[in-house]
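Structure first, then comments.
Removed from the display is one protein chain of the complex; every other protein chain stays in position.
Chain naming follows the written order as A and B, and within any one chain the residues start at number 1.
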Amino acid sequence: MADALEGRAPIVWPDRLRVAALPPQARFVFRGDAEAAARAGDAFGATLPMTPCRAAADDARAALWLGPDEWLLLAPPGTEDGTARDIAAALADLPHALACVSDRHAALTVSGPRAETLLAAGCALDLDPRAFPQGMCTRSLLAKAEIVLWRHQPASFRLEVRRSFAAYVWDFLAEAAREHASA
Amino acid sequence: MLLIACPHCGPRDEAEFVCGGQTHIARPGPPETTSDAQWARYLFERDNPKGLHLERWLHRHGCGQWFNVARDTLTHEVKAVYGLLDTRPDVT
Partner (left out) sequence: MTGAFRTTTGGRIDRARPLSFRFDGRAFTGCAGDTLASALLANGVHLAGRSFKYHRPRGILAAGAEEPNALVGIDRGPGRYAPNLRATQVEIHDGLVAESQNRTPSLRFDIAALADFAAPLIPAGFYYKTFMQPAGWWAKLYEPRIRAAAGLGRAPRGADPDRYTQRYAHCETLVVGAGPAGIAAARAAAARGDRVILCDEQAEPGGSLLAETRARIDGLCAQDWLAAALAELAAEPRVTILPRTTAFGYFAQNFVALAERVTDHLAVPDPNLPRERLWQVRAREVVLATGAIERPLVFPENDRPGIMLADSARTYLARYGVKPGCRALVLAAHDDAYGAALDLAAAGMEIALIVDPRPAADGELPRRAMAAGLPVRMSATVVGTRGRLRVHEAHVGTIGADGGVRGVDVVSCDTLLMSGGWTPSVHLHSQARGKLAFRADLQAFVPGATPQACRSVGACAGEFGLQAALGPATRVEDDPVREGGFAGALPHDRPRARAFVDFQNDVTAKDLTLALREGFRSIEHVKRYTTNGMATDQGKTSNINALAIVAAASGRAIPEVGLTSFRQPYTPVTFGAFAGTSRGELFDPVRTTPIHGWAVAQGAIFEDVGQWKRAHHFPRPGEDMHAAVRRECAAVRARAGIFDASTLGKIEVVGRDAAEFLERLYVNSWKKLEPGRCRYGILLNEAGFVIDDGVIGRLAPDRFHVTTTTGGAARVLSMMEDYVQTEWPDLQIWLTSTTEQWAVIAVQGPKAREILAPLTEGIDLSRDAFAHMAVREGRVAGVPARLFRVSFTGELGFEVNVPAGQGRAVWEAIWEQARRHDAVAYGTETMHVLRAEKGYIIVGQETDGTVVPDDLGLGWAIGKGKRDFVGKRSLSRPDIAAPGRKQLVGLLSADPGHVLDEGAQIVAMRDPPPGTPALGHVTSSYWSATLGRSIALALVADGRARHGQTLFAPMPGGAVPVAVTGPVFHDPEGRSLDG
């Protein structure tokens, strides 16, 4: 499967910053009310958080709160059919919407001690760990592109980007990262 | 740039939002019982106050939800944020 960031070598400034593209991923948008979300979480294998702007994840799966009735689900590549089947079966009697969007996004990580500073070149969110702790996620803007930003590790952010914006986001980060090349 | 407290996501920069103009404007209907004058008011007539303005905002690059904002057009002070279907807040 061709990814929008295929062939982009990571940007690495040792001990400071790393920007790297992520491999393909199964993705769904799940929409429904709290009851549906709870049951979907059981079927999916990761809880769909009810707290705004929070993600729940294990090694293989993650559910990101995007809106009061909207979650982004991430699962291993190739699990689309099974996941859709499982959720549909579990929610047969509950109104909801599930749309597969595996190919809608490209994803990348920005990590290292300068990660917050690099993202601050184009993102107006307060990314201090006190304001944006591990596990927090949200849709926002990076420069002129919409992103989903998730602090999935203490010093690493995952960015989900619409695939046609991926090249722009990458090039923007590469340009903004330049000033971090010099210690 | 305004700072707007989305009822779901908390304070965010104006750039994440789209302003939908004056709020609490009911869509008249059904068409056959709506007079031309009523419909024209709905389409075209809006307040343009200096001071308190009740308006709709969409957190487009956020949670995707529409909500209402009571904003002072002179100072840009956001005096209240409330749900779309909520009643007018007690602000001046």
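By definition in this document, a contact is a pair of C-beta atoms (placed from the backbone, for glycine too) under 8 Å apart; a residue touches a chain by one contact, two chains touch by 3 or more.
From a predicted model like this one, the values you see are computed outputs, not experimental measurements.
Between the chain not shown and the residues A:A20, A:A43 or A:V101, the one that touches is A:V101.
Touch with the hidden chain on the side of chain A covers residues 1-4, 24, 29, 31-32, 69-70, 95-105, 117, 120-126, 128, 131, 143-145, 162-165, 167-168, 171-172, 175-176, 178-179, 181-182.
The missing chain lies against chain B, touching residues 1-3, 13, 18, 20, 27-32, 34, 36, 39-40, 42-43, 56, 58, 60, 64-66, 75-78, 84-85.
Criterion: only the chains that are shown with their structure count from here on.
With centres defined as mean CA coordinates, chain B is found 30 Å away from chain A.
Of all residues in chain A, only 52-53, 66-68, 70, 124-125, 138-141, 146 touch chain B in the complex they form. Those residues of chain B whose C-beta lies close enough to touch chain A in the complex are 1, 8-10, 12-13, 15-16, 61-65.
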